[in-house]
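Below is the structure I would like to discuss, written out as structure tokens.
With one protein chain removed, the remaining protein chains of the complex are shown where they sit.
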Amino acid sequence: MFMTLKKHMLAASVSVAALLPLSAAAQEATFVLGTNEVGIPSYNLLTAVNTNTVYSMIYDNLVAQDSDLSFHPYLAESWDEAPDGMSWTFHLKPGVKFHNGKALTSADIAKFIEMFRSTESSYMVDAIEKVETPDDLTVKFVMKHPDPNILYNLASSFMGIPDPDAVEALGDDYGITEAVGTGPFKLESFTLGQETVVVRNDDYAWGSPLSANKGPAKLERITFREIPEDSTAFLELKSGGVDGLLSIPTDYLKDISSDPALSVAPIPGQEVYYMPINVTKEPFTDIKVREAAAYAINQEEILQNVFSGYGAVANNFLISALPEAQIDPAVNISFNPDKANALLDEAGWVKGADGVREKDGKKLTVSLWTQNDSVFRRLTEVVQAQLKAVGFDPQIQTFDSSTIRDQYKSGEQQLAVRSYFWNNADIVDWFFGGDRLGYPNVSMFNDPKAEELRTKAMTGSKTGEERTANFKAYHEYVTSQFPYAPIYQPPQNMAYNKEHITMPETLHGTSITGVVMVDVEAKE
Amino acid sequence: MSLKGTLNSIGRALRTPKGAISGAWLALVVLGAIFAPVLTPYDYDIQDLPNAFAAPSFAHWLGTDEFGRDLLTRVLYGARTSLSVSVLSISVSVFTGMVLGAAAGYFGGAFDRAVTIFVDLTWSFPEILIALILVAIIGPGITGTMVAIAVAYLAQFTRLTRAQIMAIRSETYIEAAKSLGARDSFILLRHLLPNSLAPVLVAGMLATGDAIILEATLGFFGLGAQPPTPSWGSMMSSGSALLFKAPWIIVFPGLAVAITVVAINLFGDALIRALDIKTRLREA
Amino acid sequence: MLDYLIRRVLLLLPVFLAVSAIIFLILHLIPGDPVDNLLKVGSGPDARAKIEAKYGLDQPLIVQYGMWLGNVLQGDLGTSIITRRPVSSMIAQVLPNSLMLGGFALLFSSIMGIILGIVAAAYRDRWPDQIIMGGVLLGSTLPSFWLGLLLILAFSVQLSWFPVSGARGWESLVLPVLTIGLGGMALVARVTRVSMIDAASRDFVLLLHAKGLSPARIRLRHVLRHALIPVVTILALRIGWILGGAVTVEYVFARPGLGLTLIKALAQHDYPVVQACLLMLAIAVMLGTLLGDILQALMDPRVRSAMT
Amino acid sequence: MADPLIRAEALVKRFQTGGGLLARPRAMLAVRGVSMAIGKGEVVGVVGESGCGKSTLARLILRLIEPTSGTIHFDGQDLTKLSRGDMRRMRRRMAMVFQDPYSSLDPRFTVAEVLAEPFRVQGEEPPAGRIAELLGQVGLSERLSASYPHQMSGGQRQRIGIARALAQAPDFIVLDEPTASLDVSIQAQIIALLSELRRELGLTYLFISHDLGLVRYFCDRVVVMYLGAVVEVLPKADAPARHPYTAALMDSTFAPDPGQRKTLRAIEGEIPSAFDLPKGCAFAARCPRASDRCRAENPELSATDHPVACFHPL
Partner (left out) sequence: MLLSVENLGVRIGKVEPLSSLSFTLDRGEILGLVGESGSGKSLTAMAVTGLLPLIGGRIAEGAVMFDGTDLSKLPEDRLRPYRGKRIALVTQNPMTALDPVQRIGDQVDIMARLHLGLDAKAARARTVELLTRLRIPEAVTVCDAYPHQLSGGMKQRIVIAMALAAEPDLIVADEPTTALDVTVQAQIIHILGELVRERGLALMLITHDMGVVAQVCDKVAVLYAGRLAETRAVGPLFASPHHPYTTALIDCIPREGMARGSLTGIPGLVPSVMSYPSGCRFHPRCPRADATCERTIPETRTLPDGGIVSCHHPLGGDHG
């Protein structure tokens, strides 16, 4: 009995023993992943719904995106777009090898794109009709329709290039015991929910122009720990248990800047907090009630008091850096309690003695879902109080952060507090697309006009400018229907112990990725 | 045991130094919970965000929490939740446990075996795990917490009552009642239950202390009372993330739990001595 | 003795069956459908049926139970629905941590508890007794997560002696062991004290004094031996407590372990993982009671005779 | 005896212990085919050492436990055939006084409640003045009626136990070692009280004791039991012993008179376990007169006026 288990236990006890005395070897570092990156089940991006930073250590992309959202060569030395936008040709860098020693060829790219069509994120390659491989180092995407967003998708962490043969060969074990990419680090071990250890890829010689170091990384070994509680992570950094936090909550910014050993590196923000409103649930089927709820949110108060003034308020769905965020100011949503009260009065909800509004003998009691991380719980409590001020009676329901997605699929939610992490306007499609009701479309928003605008934005744009205009219109219309209320855009900050490690002066890329990590050095 | 006897015992317990100090604290907590609205000028749920994280001061004796709410007010209101949840659920647990345990102990047979297996199984598992599983089934919130606590401690009282009944069942006065022609129900209601009551009630009182901790632990996992309703556990739960920034948010509710549970234990000890449970049992 | 051992082990079989059936059933009472988690957004009922078939969720409960039990007996604990990894490997990853934490906590609480109990009993009702029992009461009434956080604040943040979290190296064991151990120590100290006092008041101890043996010898060679019988029984029962009850401490110290895995899986409706964790705990509890019974039989000839 | 109040025939009680997975089941014969009759107004003593089945016999006769086989007739009615309700009503006519006065009273009952219980279990309330009358009968003050058992001495409690037995004015009382846990001075008081009550109320007693001296002082006839069976019935208290075991019992009883010192010829060995009875006469292993026949065959109780179950009586 328990033969298999026994084997595993033997293996595990060996690994525990290996963990015990961490020799203070020279080039090693430990980072803590951001709390929003906790719980990745594997490093197989073909099955992933979420990714984390470590993906970019293991996998390289065809193209790299910088913090200014510009695109740069990576595995592709160069690329050409056909003038009609109906094809893209990428020229691969020669001499690139996977971690298993196999050389990267165009056939791998073609196979990978085909495999990608069956993933959750298949929309990213929808526009590609087929992939042609004229030679080993040339890949040509023949398009169904122009997609100006293709470079963005190819640069995203979801589309790092794995060895497709290894993915096939390893099956369910792929991404858990082994992951084969071309990145500067190789997966050494992965303990679900605990930590991922990567070691340097000594053959690495194809660093992107965004990195100063084109050769093998300086760090020999990096441990990425997952700590679900911000305060614990912060204490670890403070007490020297880890060398850096890839993302730190604003609560601790002050403490960190006052600590001489610690330093903060700002990264462009990509996150937005918002309150989805389920348009299919009474009383939010009435747009006036949705509008009132949206106007009840005091973004400024939240920015100042919950996040100590760090970051910015959100007035629509997208991060301010995106051109698609610059919609008609009249449509933007910001705190307006008088309007909220007026709208509710109009909708027939009358304030009762206890401050809760009523209509036809029914109280304006609504559910307010949130996940149980401390920032969410806190933010939600403030949102609860703000909604209460205009006469709602929100009942908070807390769910485990990893299950709340399934809960949304039931469509039972009324209000919720959520955040997303993305820097492209197509996120509007993801969260409000009529074919994804429940999750990700938590608002259950399915509006014919919106769908029309959505299709146009997703598939009907030939150029970047056209795409921007289409998404702006789509975004503007969605916002005008109040399926959500914007709340807050947090700043993105990395904190590290400057006595232990040196970070490059400027951080290139959209976040802390492999592009940055090859330049990071440990102090001896 | 008669009401007068009970009151006498409590009186005796209160006259010992241990009983007096612990009794005073418990009275303070209960009165504080009842008269919370009168005792403090603040509301437990009105946020005052600019005033968040205020350290203890004259205006806020225990400081304020992350929403600027007065911590003393919330500790007092939290006592309402924590005490009522633990007392209610333990009462249910004691009552159910007594019924199950008495039936099993008196009638024996297959029913007894079934109860014993159930009790042994649940007894071997930590209460917190049982509670967590039950909350997963029922869903978080006060109801879930109460059911979870009641079931988690059920085994203890069933076991105790059963043991008491078994012990008393072999007393000669039970045989004497049988020799007079007493029915089973008479023996159960007039002899067995009254005589096993005191130890079970004292155990129930001591378990109330454990239940406060269990409630706090569930609250700490975010599964107890949902905001903005304060309970000692949920207060500590949000405070734990702010341990470094505002330690008082977690220190004071924690102290409230610790002191109250110690007081319950001390008072229980005093009551055991006053009731003289052990010696009386030996005598009987 | 051997005869008893065999019978005692055989007795575990029906208990194991009952426990496994209960564990299997409890899980199906928990609301929430794990299949939702596996389904690709927007996929139809076909895909659902396929996944249900893959995990056997379309079969009647009793068949599912049979399949599960059969696999379990072969050491196959299934595949996690959420992480899609073999559960046995997940368990194998966390079990050593739990065993280490639990083992050291058990060791700490037994040794400290027994010593404190002996001292308190020796000074019964005098100040050392009162100080020890007061401290012990406090130790057992502090909520463990609170104690853990305060220890972190003091020893990790202020003094930087021990790491804040994780399961890396012995340093990271100190605070969690202390947190769990203090509660256990309280229990052991209380039981040791009471049973020392109880054993010391027995007739044969009076006779030992009358035989002219020295009080120290009587206390350590005779009374302690009797007093340890209930202590050992309780400690054996605590095994389940220490493995599963550590969940709060694992949570506070972000320490991978069985308890943490269990509550995570519970929240995610990851049936196979929850079942496996509960099964591990149940096995630990059963082995604990078995161990307790065997130790009791070894320590007490009366128990040995009652068995045959 | 034409019409005895109690007639027990061939009573057998087998107890089963153990069982389950951890211990083998073992059976013991606590009472092995005992027959006896008690006439109205008679005091019959049952004497024997611990484990001889005398207490079990007492409980069988009152049907507090069910016999494995055999019958008990009480005033002509077969108790073993009565329904539960009829048996409960019949219990008014019989009562029992227990050995341990400390555990035979519910510690939470006052004396008045204890004495009211015999009425309450029958669904009645005690008639006015009855409790005071009962207390008077056992020589206690009415003031005690509000006391709890722990406030009283052993002797007082045993008097309460006797008063409880008298409450429904029974015909027949089983006295199960009523003085075994009392001091000698109190024992004599209780014995005196019991004698007086018998005379006044015309009671019939079955008196169980291990003290042969006391039994011979108090009883009209003495039944001697050894390992679940009757070995001898002394037709009169002062009749000489015929069974070697009775003789051994008499030898082991010391008179408070240094002049009557006995040269102790105490019987060797101890009572065998009831779980594995020897073949033949149960006393054979300890008997100075035992022959091979005794070890092979079980002697029957002789049907004489001085019945004895022995192949070699004295």
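First chain written, first letter: the chains are A, B, C and D, and each begins at residue 1.
Basically, contacts are C-beta pairs under 8 Å (C-beta built on N, C-alpha and C of every residue); 3 or more make two chains touch, one makes a residue touch a chain.
Everything quoted here is computed from the prediction, not taken from an experiment.
Q: Name every shown chain in contact with the chain that has been left out of the document.
A: Taking every chain of the complex into account, the missing one touches C, D.
Q: Considering the whole complex, which of D:Ala27, D:Ala192, D:Ala296 or D:Leu314 touches the chain not shown?
A: With D:Ala27, D:Ala192, D:Ala296 or D:Leu314 as choices, the missing chain is touched by D:Ala192.
Q: Looking at the whole complex, which of D:Glu9, D:Glu49 or D:Glu297 touches the chain that is not displayed?
A: In the complete complex, the chain left out is touched by residue D:Glu49.
Q: So that we can see where the missing chain sits, which residues of chain D does it touch?
A: Residues of chain D in contact with the hidden chain: 49-50, 153, 155-156, 183-192, 195, 210-214, 216-218, 238, 248-249, 251-262, 264, 266-268, 270-271.
Q: Applying the definition given at the start, please give the residues of chain C touching the unseen chain.
A: Touching the chain left out of view, chain C contributes residues 202-204, 206-214, 222, 225-226, 299-302, 305.
The rule is simple: only the chains that are shown with their structure count from here on.
Q: Taking each chain's centre as the mean of its C-alpha atoms, give the chain farthest from chain B.
A: D
Q: What's the distance between the Cα centroids of chain A and chain D, rounded to whole Å?
A: Chain A and chain D have C-alpha centres separated by 88 Å.
Q: Could you please state the distance in Å, as a whole number, between where the Cα atoms of chain B are centred and where those of chain D are centred?
A: Chain B and chain D have C-alpha centres separated by 49 Å.
Q: Where does chain A touch two or more other chains at once, residue-wise?
A: Only 229, 235, 238 qualify.
Q: Quick check on chain B: which residues sit in contact with 2+ other chains?
A: As it turns out, chain B has residues touching two or more other chains at 240, 243-244.
Q: Which residues of chain B touch chain D in the complex?
A: Touching chain D: residues 1, 171-173, 175-183, 186, 190-191, 194-195, 280, 283-284 of chain B.
Q: Please name which positions on chain C make contact with chain B in the complex.
A: Contacts found on chain C: 18-19, 22, 26, 29-31, 137-138, 141-146, 149-150, 152-153, 157, 237, 240-241, 244-245, 247-248, 251-252, 259, 262-263, 266-267, 278, 281-282, 285, 288-289.
Q: Okay, in this complex, where on chain B does chain C touch?
A: So the residues of chain B in touch with chain C come to 117, 121, 124-126, 128-129, 132-133, 136-137, 139, 209, 213, 216-217, 220-221, 233, 236, 240, 243-244, 247, 250-251, 254, 257-258, 261-262, 265-266.
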